[in-house]
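Everything on this sheet refers to the single structure shown next.
Every protein chain except one is present and positioned as in the full complex.
Just so it is clear, A, B and C label the chains in written order, and each chain counts residues from 1 on its own.
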Amino acid sequence: MSTSNRQSRPAAADTVAGAGDSFSGNRGLAVEEGLIFEIGRTDTTGVDIEEPAAFTARLGTLARREPLGLPGLSEPEAMRHYVRLSQKNYGIDTGIFPLGSCTMKHNPRLNERMARLPGFGDIHPLQPLSTVPGAIQLIAELAAWLRELTGMPAIAMTPKAGAHGELCGMMAIKAALAARGEQRSLVLVPQSAHGTNPATAALLGYRVLSVPARADGTVDAEEVKKHLSTDVAAIMLTNPNTCGLFERDVVAIAEAVHAVGAYFYADGANFNAIVGKVRPGDIGVDAMHINLHKTFSTPHGGGGPGAGPVALSAALAGFVPLPFTVIDGRGIGYVEHAPGAPQLVASLPTMPGLALSRTTLSGGAAEAAETPAATPLGRMCAFHGQMGMYVRALAYMLSHGADGLRQASEDAVLNANYLRSSLRDLMSLPFGETLCMHEVLFDDQWLEGTGISTLDFAKALIDEGYHPMTVYFPLVVHGAMLIEPTESESKLSLDRFIASLRGLALAAKGGDRNRFLEAPRLAPRRRLDETKAAREPKLRW
Amino acid sequence: MSTSNRQSRPAAADTVAGAGDSFSGNRGLAVEEGLIFEIGRTDTTGVDIEEPAAFTARLGTLARREPLGLPGLSEPEAMRHYVRLSQKNYGIDTGIFPLGSCTMKHNPRLNERMARLPGFGDIHPLQPLSTVPGAIQLIAELAAWLRELTGMPAIAMTPKAGAHGELCGMMAIKAALAARGEQRSLVLVPQSAHGTNPATAALLGYRVLSVPARADGTVDAEEVKKHLSTDVAAIMLTNPNTCGLFERDVVAIAEAVHAVGAYFYADGANFNAIVGKVRPGDIGVDAMHINLHKTFSTPHGGGGPGAGPVALSAALAGFVPLPFTVIDGRGIGYVEHAPGAPQLVASLPTMPGLALSRTTLSGGAAEAAETPAATPLGRMCAFHGQMGMYVRALAYMLSHGADGLRQASEDAVLNANYLRSSLRDLMSLPFGETLCMHEVLFDDQWLEGTGISTLDFAKALIDEGYHPMTVYFPLVVHGAMLIEPTESESKLSLDRFIASLRGLALAAKGGDRNRFLEAPRLAPRRRLDETKAAREPKLRW
Amino acid sequence: MRYLPLTKADRQAMLAKVGVADIDALFAGVPAGKLTQGLLDLPRAKGELEVERVMGRLAATNTPAGSVPFFVGAGAYKHHVPASVDHLIQRSEFLTSYTPYQPEIAQGTLQYLFEFQTQVSLLTGMEVANASMYDGSTAAAEAVLMAHRLTKRRRALLAGNLNPHYRASIETISRLAGDACVALAPAPDGKQDLARYLDDSLSCVVVQTPDFYGHLHDLSALADRVHAVGALLVAVVTEVVSLGAVEPPGAMGADIVVGEGQSLGNALSFGGPYVGLFASRQKYLRQMPGRLCGETVDKEGRRGFVLTLSTREQHIRREKATSNICTNSGLCVLAFTIHLSLLGTAGLARLARRNHANAVALADMLAAVPGVEVLNQTFFNEFTIRVPGRATEVIERLAGKGVLGGVPVSRLEPDRPELEPLIVVAATEVNTDEDRAAYAKALREVL
Partner (left out) sequence: MRYLPLTKADRQAMLAKVGVADIDALFAGVPAGKLTQGLLDLPRAKGELEVERVMGRLAATNTPAGSVPFFVGAGAYKHHVPASVDHLIQRSEFLTSYTPYQPEIAQGTLQYLFEFQTQVSLLTGMEVANASMYDGSTAAAEAVLMAHRLTKRRRALLAGNLNPHYRASIETISRLAGDACVALAPAPDGKQDLARYLDDSLSCVVVQTPDFYGHLHDLSALADRVHAVGALLVAVVTEVVSLGAVEPPGAMGADIVVGEGQSLGNALSFGGPYVGLFASRQKYLRQMPGRLCGETVDKEGRRGFVLTLSTREQHIRREKATSNICTNSGLCVLAFTIHLSLLGTAGLARLARRNHANAVALADMLAAVPGVEVLNQTFFNEFTIRVPGRATEVIERLAGKGVLGGVPVSRLEPDRPELEPLIVVAATEVNTDEDRAAYAKALREVL
């Protein structure tokens, strides 16, 4: 293991660095940090484990021959390594994170604490169900909230993120069609859809038909009808859509889709705009994944983990993947195998403050919330799904309550419209006068002639201390800038963000090109060479 | 409450900032942050508390009339406020923190976790002793370690920090003299002593006599003798001293001090050099405080809290302040009042791995470790002392064990000498050839003629990404730079630090004055106007 | 509400700026009658204290692994995670950041992904690894899909001793994607001649080692046979700590190695979130699913990292992507890589030895219980015992005595009477002599 640091080698002793620089390569509190392979040593460890007494191994012929070559760090070194790395990151806790479509909202630390209660964090997925009734109850409780919030009768809890939820929902649709003896080959997807939508459809062997939007950014029911046929399995529609607009024809679209025997898959990534305001079940949705890591604030963690429960309509409720909870008069049951009778795990809670304690939600014997299907979907992953995320999401819901959830959506939409109104005189809105939902979409028309691209503008925001908005998505407008502030931002925070955006916009129009082309200048790194990275992939030390 | 931010007001909308700056005042990840009084609002809160039902208050005439005027932040705002503030700080976790005399070593997170166990963190100081036997046992256990490490028979556990420990030790000395019917008026303190030493002596009405050091940086026993008389209550000696040197005459000094009936108070701030190597009790110390927040790694926390247990010799063992533990044949007893028989709280532990499980340390009925005095010292503070720090310190000790503690001291001393050897050709050592203990002292003689001061040099280190060493302390050398790396630094870390120091030293000698006079340039703030702060004190919003 | 910064006055001022009278004017796009009136039928907002009470009561009904002698494994393992790991992953800048799409302010995330990819490559003995999948089971399913793409065949062979949950996950996607999937029957004695089933219709053979029953397998010969029919060998590792002691699949000819990384850094958490490991030969890189982090330089020539080769991914390639995965297991990756950086070669090897030693000691003790048979010749930290009677009942009775003694095989393989007496038993570094003694004693009592 080499201990030299290719990146931030200390200035060779006894040479003089330029006056503007430092000898170390550091800049005050901004410290360069090498790779563990440069810092660590294979004979160092930061974990003390007692060496076992002599014993006869049972590894047969398979004791490791290959040397591992993994560097080890003492604990102080490890601490410093990761703290320094963290300091090169931006997070919600450091500033507004206005990534459109990503719903980067506040992550309450209460939820982290709850997820670490030994009764949730330190239970094994395969210990006897009799020793984890509270875990099953928590899953059932979360499902009950999601049922009421979506107005849909069944929740597939196990999918591990949004895309996995899409897979779940589309598999349910395919299975439902198969159960009807049908095999269809097409899935309609609007152009503004997220990449996971067509990718999911394709994974299941569907051909993707792209549906264009009309001038106002929404999908025209008439246009949809043109593409519909009995070979269409489903439409995958995001609502509010990725332009930040509520699909105003959604009810008509749902009816048309259902009329040809197809299903309406809704991408729920933008659910945050409408929680407590509009129930997907009320507008004809058959399946919708919910990103707990967006709408319900489980931390994004630099790319995951997430959780993507899927709400299913009555038509698809029989295709919930294994395992799932069943609520009936006896209490909360759990189905791990199909066909199989639910194992009764817990009685319904009586403690106040839970959704399942409310008789209207807990249901009677007759209305099992999730009914095993005749042809079950099977299992999508090991164990019970993303328990750690369920705990956090439920803590979020309990904290907000029906009132807070609704208020959060309203604030999210208000914040986005406030940004829209505060910027529209300088930046161009592709869809003109329509108010937006929880995110506002600008295009790059206003940058025309400045020699500055959407990307340049985004990078200049970094110098201002802000994480950029989502750029170049959705694909339907040119040089898209999609800003989603979420309800977590105060007015003061928005006002400052607006001031910076306006300052930059005026600078762009005023010809201050270098500020943008050279950006970022003040971040830990200048612009990185992505072409080189892709052309000469170096994916490991 | 004003919501405008005097400090980092957003650039007035629609004006253009200079190209090198940002409109926001931020610089990439370095974000400006206003005061809570600028961000918060008195009608906002980040804590939801249920309003009580109507009730009849019992506040008499004393219901608050004054408006509070405290700003409130929602939780997302609070999160961001404090995260951003933290980002303007340097810590051990971000880099070497070579403050001489401060022992800024790694703070294991295990210790934080242990302190938060509900059985330690969530117990009340006045709940029945029968409900907290483990707490008393922990205090007794920590005392047992400290007894063995110091070689001294009694430990006063309650002092809250080093200075409080000094007060405790000096009070014990004063009380012991009083018990002997004596009232003495003088305390000897070497010039190199920390300010708390003379301040403590003065607090108790002693007159402080300053003892000069000899040319090699240590105190001469002969010089001490010159100052000794029967009016001397004690000498307060730091060993190793604040020049980083072991007081080689210490045994002779102790003897001389004892010969006149005075006591030897040792400032234990530098205990980290000798843990497991030299026992203060073996060299004649009568009282020594131990900074758990230095030697035993409880976090400094930006200035505290600390804990300052005091080891006492047999002569002073009767003057342990209340409350204290007593170990006898029946087990662990606790004395909250004096005179008073100990209340038996727990039997001696039988579980392996504790010091008190070792018969040699737990003692028999006859040798009570801490014996109530006839004229007790009384109480120095409410409750039982710094329990949270005890837990952390004990976790540190259990982790290290006798072997690790000794190794840590050796590594601390080795690291300091390695720095010394690597820098001595460029920087001047006031005490020439003597090897140092856990910290190395340079003076500013090598800067002579450069127009650069010790302070300038320290500030230039900030630009390099390093926290400066202790400067201008001890007072006995000119422009002191006292570097204490501790055992937590790897060789690689030291090598980089050395490279930066050497780079700077050469730059200083090479006439690159601006680098120093202008430093720091790369920190969150340039040099701050301390004179203005003192002349026009603005101590609150 | 503590999480919502807007005050009533703010809302009024902002509505005025937007130019609407009330909030519902912003929801004008919603079709008539579809806006819910009033609040949904759910409890109202709660303070922290109340939420803690409600959640605390739920949690209190579960038995934490750390509170009892604990021997449950079968794909998720109770290991000791250093306190520093959980502290570090909660750093705001890690916890609350998004996928590193703006690399200039996400070098922290990107560098640890690069380090993680290297660690996974080293551990598995493979050339490249991606930035993670959801978990081991979904990684296994993706491996099969990748093998299909690489071989242009659509038929997979699954070894009988593959974890049944993994098998089911592969079967589900295969069935619904219209691919064939042949799963062999379990061989709890560890003896299965996979070579018999090979032919050139197969895209891949999926085999686990240590397998579900704990047996270790030398894959070298199998790899040759698999390659001979033009198929790929997919190796599954559900206990990554084993790689500190046993020969890695990469050294035995595997083409794709997938695994569950939970054992390092991650809590049991009732099954998720975990971290899927995915490694392969360099030559298959372009067909890998998921994110990849690569090294590059910035405008000033300084080293930096970016997400790369994204032309494989859904956000660029949409329906032509190698997978639909987007969000992966970022923070679990971080926990994994921190724990492994702390361990290093020396620590991991010792951890593995300790696990193995504890399992050997336990196997010997349980084998001495009358009526109990240990099925394994070889194992790492997990093995299978046969008990008289139904394992599920034995396990329940053990639980009644405060010992969580393992997983009855029938919990995952319900319809095979021959498996009903079997228990998969795991031992890790957290078990003490007393734990083992308690298990043996309780087992004696309940049999």
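In the analysis below, a residue touches a chain if its C-beta (ideal position, glycine included) is under 8 Å from a C-beta of that chain, and two chains touch if they have at least 3 such contacts.
Everything numeric here is computed off the predicted structure, so don't read it as measured data.
Among the chains included here, which ones are touched by the excluded chain in the whole complex?
Looking at the complete complex, the unshown chain comes into contact with A, B, C.
Determine which one of B:Thr238, B:Thr325 or B:Ser422 touches the chain that has been left out.
With B:Thr238, B:Thr325 or B:Ser422 as choices, the missing chain is touched by B:Ser422.
Which of B:Met288, B:Leu312 or B:Ala458 touches the chain that is not shown?
Touching the chain that is not displayed is residue B:Ala458.
Write down which of B:Leu354, B:Leu429 or B:Ile452 is the residue touching the left-out chain.
If we include the chain that is not displayed, B:Leu354 is the one touching it.
Would you indicate which residue among B:Val211, B:Ile283, B:Leu348 or B:Leu441 is in contact with the undisplayed chain?
B:Ile283
Residues on chain A that touch the omitted chain in the whole complex?
28-29, 41, 43-50, 74-77, 79, 83, 108-110, 112-113
Touching the absent chain: which residues on chain C qualify?
Given the touch definition above, chain C has residues 2, 48-49, 52, 80, 82-83, 87, 90-92, 342, 429-430 touching the missing chain.
Going forward, only the chains that are shown with their structure count from here on.
Please report how many Å separate the Cα centroid of chain B from that of chain C, as a whole number.
Centre separation, chain B to chain C: 44 Å.
Express in whole angstrom the distance between the two chain centres, defined as the mean CA positions of chain A and chain C.
Roughly 19 Å separates the two chain centres.
Residues of chain C touching 2+ other chains?
Correct list: 1-5, 45-48, 50, 82, 84, 86, 92, 105.
Can you list every residue of chain A that touches 2 or more other chains, as numbers and ranges?
Expected reply: 75, 79, 83, 87-88, 90-94, 106, 108, 399, 462, 488-490, 493, 520, 523-524.
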